[in-house]
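A protein chain is absent from this complex, but the other protein chains hold their places.
Let's look at subunit A:
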Amino acid sequence: MAEMTMIQAINQAMAQEMERDERVVILGQDVGKNGGVFRATEGLQGRFGEERVMDTPLAESAIVGTSIGLAVNSFRPIAEIQFLGFIYETMDQISAQAARVRFRSAGRFTSPIVIRSPYGGGVRTPELHSDSLEALFAHTPGLKVIMPSNAYDAKGLLISAIRDNDPVLFLEPMKLYRAFKLEVPDEVYEVPIGEAKVVKDGEDVTIVTWGATVPLAQKVAEEAEPRNISVEVIDLRTVQPIDLETIVQSVEKTGRLIIVHEAVKSAGVGGEVASLVSEYSLFSLASPILRVTGYDTPYPVPSVEDDWLPTAPRIHAAIEKVMEF
């Protein structure tokens, strides 16, 4: 077992799946010689050749659209979209095409593709490089949306995604790519899609979060300890489908729920989680459900982004509020 960053784990997951299954191919901008702008595909073209790791022209709709065609004709493509803000270019191919192939053909054709993309802020990127757009895709029936928060999960979830028979959007928090290392088994393993994980046990408040904000929520939970507030943190890991049971179990124990995400607040996945809890577990709630999120503005310029993103003080304030209710 080796200690790995998330980006190394993602690289290894792809390498091992390509080794195991020759139907797996990679396509995207700069994924070849350059190894991707974040080095996620580093060394893969050298190892598997230009026919399995393909630098494409600069055309996102083409990357995803041709992936669908490849998949229909027996390949298992992994498409890379360089930054999530560029995924708008391919909304049609993802939401109106890939996600509907199974439904449209009544099961005859499927679209087992994985679309990988870095997302999230705090790294001083130019406009449209940092947006968190998971809600757009969680709203698309037929698509799965995965957002890992650490190297171990990233490897196992990506392997599951590659093996999954449905289209999967795999969103990688770029702030966490190299933020810390974890023990990652050398062997191939799967982390099941659609299962959340309790990353810290607690009694008083549940925080549900995913992707980039998981370490932040964990830190806040630890800071709350000395004040005798016991926070349980759930890493959702998959935002479509959502693991309702894990959330409900936790809220039934703690009676309080805070949702933390980087994406803008309105009509986000946080609203979905809150709504599910009120549907399935209203009477276990001792206080209103609160959300700590990005604000409802376009993702702002680098000089102010730290104050835009969810911060520890904002989460602490939410904790106070639900505790005092």
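In this section, a contact is a pair of C-beta atoms (placed from the backbone, for glycine too) under 8 Å apart; a residue touches a chain by one contact, two chains touch by 3 or more; residues count from 1.
FYI, contacts and distances are computed from a predicted model.
S.K.: Leaving aside the chains on screen, match the unshown one to its UniProt name from "Pyruvate dehydrogenase E1 component subunit alpha", "Sugar ABC transporter permease", "DNA-binding transcriptional ArsR family regulator" or "Acetolactate synthase".
M.R.: Hidden chain, UniProt protein name: "Pyruvate dehydrogenase E1 component subunit alpha".
S.K.: Return the single residue from A:201, A:279, A:296 or A:320 that touches the missing chain.
M.R.: A:296
S.K.: Considering the complete complex, identify which of A:15, A:91 or A:128 is in touch with the unshown chain.
M.R.: A:128
S.K.: Considering the whole complex, which of A:29, A:111, A:213 or A:250 touches the chain not shown?
M.R.: Considering all chains, including the one not shown, the answer is A:29.
S.K.: Using the touch rule from the top, list residues of subunit A that touch the missing partner.
M.R.: Spelled out for subunit A, the touching residues are 29-30, 32-35, 37, 55, 57-62, 85-86, 88-89, 124-129, 265-266, 295-298, 300-304, 306-308, 311, 313-314, 317.
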